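Every protein chain but one is kept in place in this view of the complex.
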Amino acid sequence: MNKLLEVNQLKTYFFTDNGTIPSVDGVSFSIDKGQTTAIVGESGCGKSVTSYSIMRLVDSPGKIVNGEVQFEGKDLTKVTEKEMRTVRGNEISMIFQEPLTSLNPVIKIGNQLDEILILHQKMSRIKAKKQSIAMLQKVGIPRGEQIYRSYPHELSGGMRQRVMIAMALSCNPKLLIADEPTTALDVTIQAQILKLMKKLTEDYQTSILLITHDLGVVAEIADRVIVMYSGQVVEEADVFTLFANPKHPYTRGLLASTLQLDEYKGNLDTIQGNVPSPSNKPTGCYFHPRCPVAKDICRKEMPQLKNLEQTNNRVRCWLFEDEKEGLLHAENA
Amino acid sequence: MWKYFIRRLLQVPPVIFIITLMIFGLVYIAGDPVLMMLPADATPQEIQQLRHALGFDQPFYIQFGNYIMDLLRGDFGDSYQYGEPALSLVLERLPATLELATASMIVAIIIAIPLGIWSAIKPNTFIDLFATGFSVLGKAIPNFWLGIMLILIFAVNLHILPVSGTGTWWHLVLPSITLGTAMSAEITRLVRSNMLEIMSQDFIRTARSKGLTSFIVIFKHAFRNSLVPVITITFLQAAALVGGSLITEMIFAWPGLGQLIIQAVYEKDLPIIQAAVFVTALMIILINLLTDVLYRILDPRIKFN
Partner (left out) sequence: MEANNAELSPYHVDKKVKKSMKNNKYRTYIKKLIKSKTGIVGFVLVLSICFIAMLAPLLAPYDPYKINAAQMLIPPVWIDGGTSNHILGTDNLGRDILSRLIYGSRISIIVGILSVVVAGFIGVVFGLIAGYYGGFIDTVVMRLVDSFLSVPTILFCLVFLTVLNPGLFTLIFVIGVTSWVMYARLVRGETLSIREREYVKAARTIGVSNLKIITRHIFPNVISSVIVISTLSVAASIITESSLSFLGLGIQPPTISWGIMLSEGREYIATSWWLSTFPGIAITLTVLGIIFLGEWLRDVLDPRSRGM
């Protein structure tokens, strides 16, 4: 098997004063070595919480209540905190949406880069400094020496995100989780950062788990795409199939709403309504109140995430269930 | 940086001028002290003579001008009680007060920082409740009562610490706890709220995602960020500390400035009070100035403008 990461029935709930919120509600997927997988969905669909769950960085009142995260033969939900620390930053590292706030404002860039090398690679300070400056150059920062001595507020957003990438890749991790890495950046900078991520991960043979709501970014670098809605996976496919032949009505809606204007004559399509409140989800398929093709059964029963014939692609929708089986289910209920 | 410093420095003279005006005005309102200086059976003529000799019959602004000239030479007049220069009496007592203040500050910090951090990283636990309770109670308990209760418990009943006075390190314990508690309460509250805010910042998540231990995340990444406000507030509490030391010194018979001042108030010894207020204000102004500059040096994000 060349599966690097396998997430199984992951459930992460938030236990708040106003009740339990199932942010991640039984998510399963896997990532192959060297592959770039994107999780897309609207804000609040649980995509970020999924990625934090993999890293076990979910803060109280959030808690992983079920499922496993298989990584290199270990279940990351079960290992000790100490063992988990040897995974974080070393084998799986992360970059975040806000380069402005993701770097510590009172610690120099160099120190922030060095500490990860000293921690995981057991490097000396001098060696770490050399390596850090080399990493800065690799992410396209020309004056590495100077940036090394700077504070984060002295850098532009794009530069800071490059620093984050340098930091994330400095221990040569097997998986890079990028949580909306380009959302806060200018469009021109976005393209540069994506290109950089693509190039470096190819060089280092790193898999990427990209969390984004931007299908443009997905099209640019992803191999596989997972579409999440309200804490669940609703569709999973390789990037070509997903763009060419989206199955789930939600995916179709997402694609339609992001089509560029010049390609799309007529009204701009949007998905009606809002993401359901996670503490008060509808019965049946969570998407049915917004679904243009909802049937009776969609209102009553949750469809299963099913493999489509002859492919690895999966979809969670009654439209693609065996007609007969679906009816049977309905009668039983 | 220099520009800021100079502008800040230029604010000092007016403040000192106002304080001088106030302490001089005090004497002016109080009426001239000639009567206090002369024996009770002095004749009106003698009084008039002395008044003229000392310049108390001149208009306000001339008297004030003379007063400033005297101050510039470090002359606050002689103490009515001791007959010695007031300023040197005040300066003599200053080291004892500074010793007590420093010890209190250390006590305050030793209690407050661990308690504040601990309660912030374990919110809604017993320790958090304890820290919150401490920070409220520390503000509510009047320090002179706290001092008396500490004497009652540790000196009178348990006999483990001296009631009052100076001499050994043990003498310093109760006064510095008495004086440090209120400050400690304030710093605990500040550290706690600061750390709570910082622990939810993005860069803490970054630090954790790097696999750093919680110790390093808390102390290197989080606490360093709250260090600047904590240092600032600690120093800005200096004024409150000096105020608190007045009564604390009296309760524990600590031979510092506070004792001298209170004695001077009882005896209406104006030159000592003037000198003490002036010296205290000058110290506090300097501390505030230094804090302000330090604050800007410590936090790289603040630009001087």
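Labels A and B are assigned to the chains in the order they are written; within every chain, residues are numbered from 1.
In this text, a contact is a pair of C-beta atoms (placed from the backbone, for glycine too) under 8 Å apart; a residue touches a chain by one contact, two chains touch by 3 or more.
In this text the structure is predicted, and so the values were computed from the model without any measurement.
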Hey, which of B:L94, B:I127, B:A240 or B:L298 is the one touching the hidden chain? B:A240
Considering the complete complex, of A:D17, A:E81 or A:E309, the missing chain is touched by A:D17
Looking at B:A42, B:I127, B:I148 or B:L298, which makes contact with the chain not pictured? B:I148
Which residues does chain B use to touch the chain missing from this display? 11, 14-15, 18-19, 22-23, 26, 29-30, 136-137, 139-142, 144-146, 148-149, 151-152, 156, 193, 239-240, 242-244, 246-247, 250-251, 261-262, 264-266, 268, 270, 273, 276-277, 280-281, 284-285, 288
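The working rule: only the chains that are shown with their structure count from here on.
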So, in whole Å, the Cα centroid of chain A is separated from that of chain B by 54
In their complex, what parts of chain A are in touch with chain B? 55, 57, 59, 84-90, 93-94, 96, 98, 101-107, 115-116, 119-120, 151, 153, 164, 167
So, in the complex, the side of chain B touching chain A is made of residues 200-203, 205-213, 216, 220-221, 224-225, 228, 299-301
